[in-house]
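The complex appears here minus one protein chain, its other protein chains still in place.
And then chain A:
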């Protein structure tokens, strides 16, 4: 049975593979990256189980419930969400030194923006180490307030956030999001219109509608000839269901996680590549935050 250290190593190797897949020739390989996420999930589950059993044995001053809640911070439920749309739009991993984390969400404000069915994303301010994880989750991608998110302990600085699915660049100023490019509420029709699955007219080039060029706004895509246009509204882009906004989870409840990852993450930080931050997850989806330093 692999030890916890192997699990850590596997996680860091997997993250590197995911990162390197973004720049490889030919686009992201969906199959390979799906398998990598399975390894990532398995390693994480193993590490979590080891961590839990160890903590239970140590009779720490923190009771088990608190420990469990902390570990819920680290919980990554296992679907493929954060990579799926990257593959779909064949994101090639444009890197920028200006990428930073953002999307800090206070606990206690979910009522305004909560969505029941979407993938969950709850981000915790790094300074609130004692914050309890809220059970309420919401989809960052479907926040109706158009990126206007109050953030506690906001600092007077600006960070640039890149949504990997929509490629919309937003700026976080004093803890508030400002979308640099309008994210369309209604997604343009395009290659997603496979409602009529029987016939495909290949005379139109299939375009991934969620591929937005940040500088030029949404790319108009050609529409496939289908007889059933009413289905087009229901064909949501994958990107709207998946949030890849950046969330920094620093100290506090994640210290255990961060510390054992530190060795590998430091290398990643040092090499100016992305790091994977963990968010609270519930349900079947998980959102991933990516930050490049």
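Convention: contacts are C-beta pairs under 8 Å (C-beta built on N, C-alpha and C of every residue); 3 or more make two chains touch, one makes a residue touch a chain; residues count from 1.
Criterion: contacts and distances are computed from a predicted model.
For the chain of the complex excluded from view, the name given in UniProt is "Serine/threonine-protein phosphatase 2A 55 kDa regulatory subunit B" [choices: "CTLH domain-containing protein", "Kv channel-interacting protein 1 isoform X2", "Serine/threonine-protein phosphatase 2A 55 kDa regulatory subunit B" or "Histidine-containing phosphotransfer protein"]. Where chain A meets the missing chain, the touching residues are 2, 6-7, 10, 13, 17, 25-27, 29-32, 34-35, 38-39, 42-43, 46, 79-81, 84-85, 87-90, 92, 119, 191, 194, 197-208, 211, 219, 221, 236, 238, 241-242, 284-286.
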